[in-house]
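The complex is shown incomplete by one protein chain, all other protein chains being positioned as in the whole.
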Amino acid sequence: MFKAVIDNSKLFKDSINLINELVGEGIFEISTDGIKLVAMDPASVAMIVFHLLPSAFSTYTVDESKKIGLSIDKLKDVLRRVTGTERIIISLVDANLLVEIQDTYHRKFSLPLLDLDPQDLRVPALEFNAVVELKSDVLKNGVEDAGVLSDSIILHAFPEKFVMSGRGDNSDVTIELDPTTSDALVNLDVKEESSAKYSIEYLNKMIKASKLAENLTLNFKKDYPLRLDYTSVNQLKVSFILAPRVETD
Amino acid sequence: MFKAVIDNSKLFKDSINLINELVGEGIFEISTDGIKLVAMDPASVAMIVFHLLPSAFSTYTVDESKKIGLSIDKLKDVLRRVTGTERIIISLVDANLLVEIQDTYHRKFSLPLLDLDPQDLRVPALEFNAVVELKSDVLKNGVEDAGVLSDSIILHAFPEKFVMSGRGDNSDVTIELDPTTSDALVNLDVKEESSAKYSIEYLNKMIKASKLAENLTLNFKKDYPLRLDYTSVNQLKVSFILAPRVETD
Partner (left out) sequence: MFKAVIDNSKLFKDSINLINELVGEGIFEISTDGIKLVAMDPASVAMIVFHLLPSAFSTYTVDESKKIGLSIDKLKDVLRRVTGTERIIISLVDANLLVEIQDTYHRKFSLPLLDLDPQDLRVPALEFNAVVELKSDVLKNGVEDAGVLSDSIILHAFPEKFVMSGRGDNSDVTIELDPTTSDALVNLDVKEESSAKYSIEYLNKMIKASKLAENLTLNFKKDYPLRLDYTSVNQLKVSFILAPRVETD
């Protein structure tokens, strides 16, 4: 038995849209801990670790842990029909996910549970040399700035500043953040000066999470995966792990 | 001699846009009764019966009934140039329709009358088992909801409620309207419990009339055409007749 009531329909809709940036279908784990999903994009370049907390719901009831396969494409299409502040109720009925939209009248969408291959993904334990906490919009702008000239962005953590840059044909862009002059850089923890390069195509998908959390944390080191963490207190945690672009000389 | 002045330019523009959803050219009948058009879409699946009343105009003068063929595509393009609350004057001059737009200065569009084949369409006399009056937006939402999962919508009239549904691959959507709990359902007159299926592609065109009238009436019975009526008092009446999708087992 599972039933959850969401008054903040925007949070749920934005979450599903975000997951859909990386995967078209996936296995959600529903438990007393909330709703979790770990998935790898089809090209195996990026992983999403998603966790929506029970406290994000106005009612959240589950009697036993369940893993359910769903078409995230289809769920996104259904949630596109929620345009305002309607209340959403999700529940499991037989082999279906029931999505009810309560407005001045009642709309019920039923989506089949899918028998997906459990990939048994483990979230890798990673160690980083640089941990940078930023306003979410700053990474969004940086990725979009770099995208004007390049298809990759280089993150540079120095003991006293954080720099994002992109390089095109004889052109380049540099975004420099110094904690003493800008509150856009919230925190900087640099064990070792580090530079690393990542795909803008993938980061463009991930920064869609900016609307879900005010701040984010970048964790990286040279030629090593990036972990990008978004947290909205009592609501959700989303992490992305992105393979580096290793420069070959 | 024909001359009509329209202060409510939006009504006229929305009307022509609506007709253009089904036909690219058509024969209008202009008389002391107002402006009428009966047309069938090129695939002969849907008919529109359109009537703009003389009282929709601030001035309406006609000396004798006339049938004029017009490119509705072109008239729509011209009216797209009306962006605000400009006054529109339409008149017949020689073999042309003159559309004048009065703003701080004067713009005159002249469109040729076309020699179209009069199809002599008769509006069929139909008898229905279910007559359902709804807020226009509710059908619009229902058609769009069903469109997420299906290319057709099923209308079900029960003595005590009205239901719209759509079915996709193992998925479905149900919108249930009960007059005792929702004022979205204005009136329900069911001679016989009826279910019928219609094309979402066509309904998507017809529900554009929602902006012209607050309420609509659905008239249908099993495996039988739908008649969809929109009325804006003293302004216009639009009916659509749509062939059913008959299920073959």
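Which chain is which? They are A and B, in the order written, and residues in each are numbered from 1.
Criterion: a residue touches a chain if its C-beta (ideal position, glycine included) is under 8 Å from a C-beta of that chain, and two chains touch if they have at least 3 such contacts.
The model shown is predicted, which means the values in this text are computed figures rather than measured ones.
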{"item": "Touching residue (missing chain; options B:74, B:167 or B:222)", "value": "B:74"}
{"item": "Chain not shown: contacting residue from A:138, A:188 or A:207", "value": "A:138"}
{"item": "Selected residue (touches chain absent from view) among A:32, A:171 or A:187", "value": "A:171"}
{"item": "Residues of chain A (touch criterion as defined above) contacting the omitted chain", "value": "138, 141, 144-145, 148-149, 169-178, 181-185"}
{"item": "Residue ranges of chain B at the interface with the undisplayed chain", "value": "74, 77-78, 80-81, 96, 104-112"}
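In this text, only the chains that are shown with their structure count from here on.
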{"item": "Magnitude of the superposing rotation for chain A and chain B (Cα, nearest 5°)", "value": "120"}
{"item": "Mean-CA-position distance for chain B and chain A (Å)", "value": "44"}
